[in-house]
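Take a look at the structure set out below.
Yeah, one chain of the complex is gone here, protein chain that is, but the others are all in their spots.
All chains are identified by letter, namely A and B, in their written order; residue positions are counted from 1 within each chain.
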Amino acid sequence: MNFKEKFKEGIISAKDFNREDIEYILKRANEMRDDKKYRDLLKGKILATLFFEPSTRTRLSFESAMIRLGGQIIGFHSGDVSSIKKGETLADTIRTVENYCDGIVIRHSLEGSALLAAKFSKVPVINAGSGSGEHPTQALLDLFTMVHEGLKLDGLNIGIMGDLKYGRTVHSLSILLSNFDVNIYFISPKELMLRNRDKDYLRQKEVKYKEIEKYRDILNVLDVLYVTRIQKERFADIEEYDRVKGFYIFTKDDLKETKDHFKLMHPLPRVDEISPEIDNSPKSIFFKQAYYGIPTRKAVLSELLSD
Amino acid sequence: MNFKEKFKEGIISAKDFNREDIEYILKRANEMRDDKKYRDLLKGKILATLFFEPSTRTRLSFESAMIRLGGQIIGFHSGDVSSIKKGETLADTIRTVENYCDGIVIRHSLEGSALLAAKFSKVPVINAGSGSGEHPTQALLDLFTMVHEGLKLDGLNIGIMGDLKYGRTVHSLSILLSNFDVNIYFISPKELMLRNRDKDYLRQKEVKYKEIEKYRDILNVLDVLYVTRIQKERFADIEEYDRVKGFYIFTKDDLKETKDHFKLMHPLPRVDEISPEIDNSPKSIFFKQAYYGIPTRKAVLSELLSD
Partner (left out) sequence: MNFKEKFKEGIISAKDFNREDIEYILKRANEMRDDKKYRDLLKGKILATLFFEPSTRTRLSFESAMIRLGGQIIGFHSGDVSSIKKGETLADTIRTVENYCDGIVIRHSLEGSALLAAKFSKVPVINAGSGSGEHPTQALLDLFTMVHEGLKLDGLNIGIMGDLKYGRTVHSLSILLSNFDVNIYFISPKELMLRNRDKDYLRQKEVKYKEIEKYRDILNVLDVLYVTRIQKERFADIEEYDRVKGFYIFTKDDLKETKDHFKLMHPLPRVDEISPEIDNSPKSIFFKQAYYGIPTRKAVLSELLSD
């Protein structure tokens, strides 16, 4: 079964991707870097971006990708300006909006939201962030970035650091990586460690991983460190937050400890996890992730929406 | 005088439509179901969607229809993010925005808003909901749905149920139906009965109607039941609301009492007026209304905005 056929109902979870699927979509993403070739591929198609939770980055990235394929956008940017306020269920919203478009991108605060949407929708649904659950297209663009910034996925030593409990990006990324021969170092304060269900999944896929609290000791081992934002608001005790915060400001001095080909990533937005003084280092590729997001999402949209 | 000429200033009230106008626009709507034929009709045209009150359904429906005709959209989704907050009058907003577009769709909390907008605008204005007043394109798509789901307007026995006092959809629908030989059963708690001015209009047009409080007795008479949301917030007395609520949960058992060709409609969003257990019945056509909305609005836009 080819990619188009397999994902015809949408992109809901990273768990649906095997190695072949990933390699295929990264190949397609690379082809999508040619701006001219596919500029009319989705002419006449409409993508609905339903953002029940606010987002700058992900929404604008999808919209830009859709436009660069010749398609058009409708949507809303906040649960406030929608029928939700009048008490409508998600299922009803989907069964209405599917009549207005050829595909739906959804971000919602509940974990099962994208799956539910796909169940009710006649058109393909793309999960652009389902609560603390998943964010599969972010993980795809992260892999695409790694590959094109000189890293090899097989044999990769990757640190994933920050809010591993609630971070949906982290979940989808580690799931996708489970299809490759990687060593993962999960770095977080105890309170924000990966949930058991996520670890169970990785164990079942025989992924080699370690959980640690400090990143400095392993800096010279890593090929890439993927930093995520620690959400201050999760902490009941502000002193605990302050204790933790100290571990996670990646600085110029840290960068010196890393290998020559080391890369530093972050899904953004960041607050203070990475010191701005190293923004211009060739090892810092977090703004390039935004760049690689466009061809990755063009690839996803072209598979799901083209005739 | 043809439709285009008659409505060149816009679509403000269902009262402006005679039988011939309705039949013409429904015929055009049917032609608009061909997605390919008119895809460049409004190329180069811009529609401004000015939603001073939030809306998912209506706004996205208009925007999708405009895009499917090759046109483009500008607009805002909430009175919060506009010059209104700075104290601007509606007349000034219109005399500004008319310079940026070829047509305006407006939703506003005041009843006379669309009429006022049309008075000041050089470009056609479409009323997408004026307070408790009217919502004429919803009524047009409702008729289009009925006709294409096998109902005949002449001789139709229709129940219209729910908030008949404040429901703008109900007002426009009953006004359009007054051009046909229909029997209307207005079903509502006393507090939410049709206003006198609306009844005066129907009497003057010699419409056969009855006002009742319970729908169960007439279920076997109806060809179609049009349910609307009862807005809890209108009730001063919560006990009164609770008393009323019981009448208006249409269930599987109710459906059994209906004729074979009976259809159940709702402009949506619904809260709990229709039990989800019957969503998949062929008699339930409320999600199809969203589908029929696109060709109906394409027809309206093409008449008003094409050269």
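Here, contacts are C-beta pairs under 8 Å (C-beta built on N, C-alpha and C of every residue); 3 or more make two chains touch, one makes a residue touch a chain.
Because the structure is predicted, anything quoted here is derived from the model rather than measured.
> Among A:30, A:78 or A:306, choose the residue that contacts the chain missing from this document, as touch is defined above.
Selected residue, touching the omitted chain: A:78.
> Of the residues listed, A:45, A:68 or A:135, which one is in contact with the missing chain?
Final answer for the missing-chain contact: A:68.
> Take the complete complex as the reference. Which residues in subunit B touch the chain that isn't displayed?
Considering the whole complex, subunit B reaches the absent chain at 44, 46, 48, 72, 74-77, 80-88, 91-93, 95-97, 99-101.
> In the full complex, which bits of subunit A touch the chain not displayed? Write them out.
Contact residues on subunit A toward the absent chain are 35, 39, 51, 54-57, 60-61, 63-64, 67-68, 73, 77-78, 229, 268-271, 276, 287, 290-291, 293-294.
Please note the rule applied: only the chains that are shown with their structure count from here on.
> If you average the Cα atoms of subunit A and of subunit B to get two centres, how far apart are those centres in Å?
Those two chain centres are 40 Å apart.
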